[in-house]
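Got a structure here, written out as structure tokens. Questions coming.
Missing here: one protein chain of the complex. Every other protein chain is in place.
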Amino acid sequence: MTGFITLFTLLSMSVVALFSLRQSNLTQSVVLFSGVGLGSVVLFFIFNAPDVALTEAVIGSGITAVVLLIGIRHMHKEPEIEEVMMENRRGIRRIAIALLVLLTLLLLGKTLLGALSVETSNAGQALLEHAMQAGAANAVTSVVTYFRGFDTLGEVAVLFLAATGVGLLLTVEKGEDAIYIEPNFILRIGSGFLFPLILLFGLYIIVHGHLSPGGGFQGGVVIAAAFLLLFLTRRRFGLSHKIVTILESGAGMAYVLLGLTGLWLMGLFLGNFLPHPAEKIGMLVSGGIIPIIYILIGIKVGSEISYVVEKLIKRSHDV
Amino acid sequence: MGVLDIFGYILAFMGSGSLIISGLGIVRMPDIYTRIHAGTKASTLGILMIIASAACFEPAWSFKLLLLGAFILITNPLSSSALALASYKQGVKHLETSGVDELADKIKIKADSKEKR
Partner (left out) sequence: MFENLLTWLDSPQTLQAIVVTGSLLLFGIGFYGLLAYTRIIKILISLSIMESALFVFFLGLASDPHKTAPILGDLFKNFEKMNDPVPQAAILTAIVISLATMSLGISFAIEYYKRTGKNDIAQMDALGEKR
């Protein structure tokens, strides 16, 4: 059944992607594009990667579409030439399609004949044997925060750089160009109900990152989605710049300090210096510093993505 | 098979039937407002029934399922009302045969009362 579902989902993803590109209306094209993300959620789930499926569901088919829609809203004037397709580009297009079809058929033939047999799933088997010692029930979490914790620090730094870039680019006077449509009564009251629920859900995902699929990245983006709801329904609502700065930089500094403490006590960066007995795996308080690191990542990602979304929506200098 | 299990199967069957009706409605209805109508009411009922059936099968999960049900009960009507209002403000026409347009009357009354002031 796995093969059939994979084939069907990949085919429908391709069809949706093609339709999304061929739409002349940009909004429809973005909505169709989030369907591609939905298809890859299904695929990641059958590939036994629930962590990645959750991330793709939150980011790939959720926030990415919102970011694109905000971009369309800011660039609302239609271009002078409808659906520009320059003459010399048509040739490139035909050549590209022909090349790709040829390459696809070649690869299909080769793979079906068994000439391209890829040895899979041996890169992390050695890590999987040591995963018991990390003390987290979710091996992906122990890879992200413990075995490859230094890489994750670098990755969070890239996120910070992107947020800084958005903040630097989108600086205009206060209140100019804010996207805001007066909500109706139901939406205004309902968003007040929903905000704490979504925030609670995000915190739940972050705190249970070492036990179940999820963690700091996914939960942080869910929290940013909760703030997005408030930005869209309340005209005067804005993040306090000071609190965002303190949360963001404090979490980053705490991450580095935790790593240095591990270096001092255990002799390796991000060494797990808190007790993490293997028999406590599955409890909420277990895994030593792994849940602490994921909570810090959650705070950092949540504040950064909320800041990016606010900047994109309001395009304002100081709120 | 206990009584609770039978009850769960019946609920799951009715819920999936309601979801099928909702999907059919989205395909068959003539304009956007009736489509939203079909897609909201029937699918909310169907999802709630399926959640209730899951609670019948696994009574230990009932608190989380209750939260889930409350979440769906808030979000589903909320998003479709926002969609309907947005398409109304964009000027999407409804079918002539659907008759009354109460929102237009309300907006007219509001504008009139503002003029009087």
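For clarity, chains are labelled A and B in written order, and residue numbers in each chain start from 1.
The rule we apply is simple: a contact is a pair of C-beta atoms (placed from the backbone, for glycine too) under 8 Å apart; a residue touches a chain by one contact, two chains touch by 3 or more.
Quick caveat: nothing in here was measured; it's all calculated off a predicted structure.
Seen in the complete assembly, the chain not on display touches A. Against the chain not shown here, subunit A presents residues 1-4, 6-7, 10-11, 13-14, 17-18, 20-21, 26, 29-30, 33, 36-37, 40, 43-44, 46-52, 55-56, 59-60, 63-64, 67-68, 70-72, 74-75, 77, 79-81, 84-86, 89-90, 92-93, 96-97, 100-101, 103-104, 107-108, 111-112, 114, 116-118, 120-125, 127-129, 131-132, 137-140, 142-144, 148, 151-152, 155, 158-159, 162-163, 165-166, 169-170, 172, 177, 212-213, 217, 221, 281-282, 301, 305, 308, 311-312, 315.
By our rule, only the chains that are shown with their structure count from here on.
Subunit A and subunit B have Cα centroids lying 29 Å from one another. Contact residues on subunit B toward subunit A in their complex (touch as defined above): 70-71, 74-75, 77-78, 81-82, 85-86, 89. Every residue of subunit A that touches subunit B in the complex is listed here, in rising order: 181, 183-184, 186-187, 190-191, 193-194, 197.
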